[in-house]
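The complex appears here without one of its protein chains, the remainder shown in place.
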Amino acid sequence: MSLDASDIEKIAHLARLEIAPESIERYAADLSNILDLVAQMDAVDTTGVEPMAHPLHMSQRLRPDRVSEHDRRELFQAIAPLTEDGLYLVPKVID
Amino acid sequence: MQWETVIGLEIHTQLATQSKIFSGAATAFGAPPNTQACAIDLGLPGVLPVLNAEAVRLAVRFGKAIGAAVAPRSVFARKNYFYPDLPKGYQISQYELPIVGEGRVEIVLGDGAVKSIGVTRAHLEEDAGKSLHEENLAGGGYTGIDLNRAGTPLLEIVSEPDMRTPQEAVAYARKIHQLVRWIGISDGNMQEGSFRVDANVSVRPLGQTRFGTRTEIKNLNSFRFIERAIQFEVERQIDVIEGGGTIVQETRLYDPERDETRPMRSKEEANDYRYFPDPDLLPVELDVAFIVDAVADLPELPDSMRERFHTQYGLGEYDASLLTTGRELAQYFEAVVQATAEPKLAANWVNGELAAALNRSEIEIAQSPVSAAMLAGLIHRIQDGTVSGKLAKQVFEAMWSGEGDADSVIQARGLRQITDSGELEALIAAIVAANPGQVEQYRAGKDKVFGFFVGQVMKESKGKANPQQVNEILMRVLASD
Partner (left out) sequence: MQNKSIAQMAAELRLRTYSSVELTRHYLERIARLDPRLNSFISVASESALAAAERADRAIASGDAGPLAGIPIAHKDIFCTAGIKTSCGSRMLDNFVAPYDATVVERLAAAGAVVLGKTNMDEFAMGSSNETSFYGPVHNPWDADRVPGGSSGGSAAAVAARLCAAATGTDTGGSIRQPAALCGITGIKPTYGRCSRWGMIAFASSLDQAGVLARSAADAACLLDEMAGFDPRDSTSADVAVPDYVDALDDDIAGLRIGLPKEYFGEGLDPRVAASVQDAIKEYERLGAKVKEISLPNSPLSVPVYYVVAPAECSSNLARFDGVRYGHRCENPKDLEDLYKRSRAEGFGAEVQRRIMIGTYVLSAGYYDAYYLKAQQIRQLIAADFARAFEEVDVIMGPTAPTTAFPLGAKMDDPVAMYLNDIYTIATNLAGLPGMSIPVEPVEGLPVGLQIIGNAFQEARLLNVAHRFQHVTHWHQGAPSGFE
C-alpha cells in the first residue's frame, strides 16, 4: 500500500495536524512502509472469525445514578489556555 | 410535475437522569457555565467513562413503549470529529449495535386517519456542550464554550423515511414527545433543548420508488419550526430541481427569523466519523431481570388508552386523542369519570373549559387550580340540577380563581337554580301581568313572543331559573285565560 502526498494531506486534515510541506514526502514514505508491514494480515483467512475488540470478556458495569461530582471550575480552568466568564475561548466559530 | 416529499426524523431527547451518562456531574439546566462539567465531561487526560444505569433503564422503557426489541447486547462506539463543544474529539454513541431496535408508533392525521410510522432504532449517546457566540468575549473574535451540557444522556430516536408531509412530521414528533413524557424518560422541554429534532428531507417525482437526494436540517426546537423548516426545504428543493439544478446532500440550519434554511458552515466538508467500538467501555449486556424491572411500572400507553376511551367511554376519536396527549391530563380525566360516571360530560369539560383555562394561563394540568375532585364536584351539581350548564361556567371560573369548590361557590354567589315551582309561578305571573301587549300577541298566534317571556324570566331570576320548568309554567300560564 502506498500513500501519496494528497493522501497525507487528507489524513492530516482529518486528524487536524498541520504538516509542513517539506515533511509530506517523508510521512508518505513512513506511512507506506508501516502499511506494507500491516499488509501481512492480508495472507490470513479470517472468514467467520469474530472480531475481538477487547481482551476483557466481561460486560459493562452500570453505575448508580448519583451526583458525585461538584463544581471545580476554578481548579480546572487554572490549567486552561484562555477563559473568560467561566467559558473556554476559541477563535470565533460559525455554524 | 407532481412531487412527493419524503421525511425522516432523528429526535434527540435528553433522558431524565440526575447525573450524566458517563460521569457523576449533575445534569440540571441553567447552572453557571462549566460548573457542572467534571474531569470526565471536560475530557481531561486519563479519565474514563462509567455508564449510568438509569440512562440504560430509561432507554429500555422507550424500547418497550414502541414495541421494539431491546438488545440483549449493545455496544458503545466512538464517533470521531473535531468541534470545540466536543471535548474528547469524539462522541460516545452507539453505532452498529444500538440498545433499541425496530419499533412503530401511530400518528392521528388531521382527518382522523391513523398512520403507522416506523422507528428504525434508538440509541444512547452523550450530548455535546454549547458554543456561545457572544460579541465581547476577550474583546471580540471569540466563541465561548460551556460544557455543562456535555455528557448529558441522550436517546437518539431514528425514524424510517415514512412521513410524506410536514404535518405528518410534526404529528410524529409530537407523538414521540408525548411518549417520552408519558413514560417519564424525559421532561421534553424544548426551550431548554431537552427535545431536538433533525429532519431528513427529500423530494421525488410522484410514483418514483427511488429516494431523491436528501438534506438534513439540524436542531429544530419547536413543532412550528419543524413544519416551517420542512415546508421551506421542500419548496426549495423543488425549485432547484425544476430550475435544472441538483440537490446537494448537506446539512442545513433553519433560520426562524428569515423562515428559510441555509447550509451549515461547520459541516461543509464531508464527514468521516471513523466509528469504532469504544475500548473504554465494554458491551452492555442486559439480563431479563433488568429489563423486567425497567418496564415493571410502565403506565398504560397513550394509544391503548385512546382506544379504551373510545370503546369504554364511547368518546369520539377527536376527544379521545385530545385527552391522551399527556399522561397527567388522561389521569385527570379518568379521575373525574370515576367520581361522576359521566364520561361525555367530563370530556366536554376537560377538553373545553379546562383546556381553555390552562391555555390562557399557560400552565400544565399538574398546576391546575381546579383539581379533578373539584371538577367532579361541579359535574355532580350539574347532574342533580343544582346549577344550570350556563351557570356552571361561572362556577368553574370562580373555582379557577380560587373561590373554593363548587358547593361553596354556588352557596356564596347564590347560583342555586330556582326549582321551587311556587317561587317560579309567582315570578312568571308577575311578568305576564306586566306585559299585556306581548300576551295579546302570543295569543294571536305569534309564537316567537314565547322567547321574549323566557328571556324576561331568566333575566329576572339572574339565570337561576330552571329552563325546563320555566317552559312548562309559561306554556300553562299563557295558554290559560
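For clarity, chains are labelled A and B in written order, and residue numbers in each chain start from 1.
Simple rule for what comes next: contacts are C-beta pairs under 8 Å (C-beta built on N, C-alpha and C of every residue); 3 or more make two chains touch, one makes a residue touch a chain.
In this text, all values refer to a predicted model and were calculated from it rather than measured experimentally.
Of the listed positions B:6, B:39 or B:355, the one in contact with the omitted chain in the full complex is B:39.
In the full complex, subunit A makes contact with the omitted chain through residues 3, 7-8, 11-12, 14-19, 27, 30-31, 33-42, 44, 46, 49-56, 58, 60-61, 63, 72, 75-76, 79-82, 88, 90-93.
Residues of subunit B that touch the chain left out of the display are 39, 42-51, 78, 80, 82, 84, 87-90, 145, 272, 274-276, 279-282.
One rule holds for everything that comes next: only the chains that are shown with their structure count from here on.
Averaged Cα coordinates give subunit A a centre that lies 41 Å from the centre of subunit B. Touching subunit B in their complex are the following residues of subunit A: 14, 16, 53-54, 56, 58-69, 71-73, 76-77, 82, 84-95. The touching residues of subunit B, when paired with subunit A in their complex, are 17-19, 23-26, 32-40, 42, 44, 50-56, 73, 75-76, 82, 84, 131-133, 137-138, 141-147, 253, 264-266, 272, 274, 276-277, 279, 281-285.
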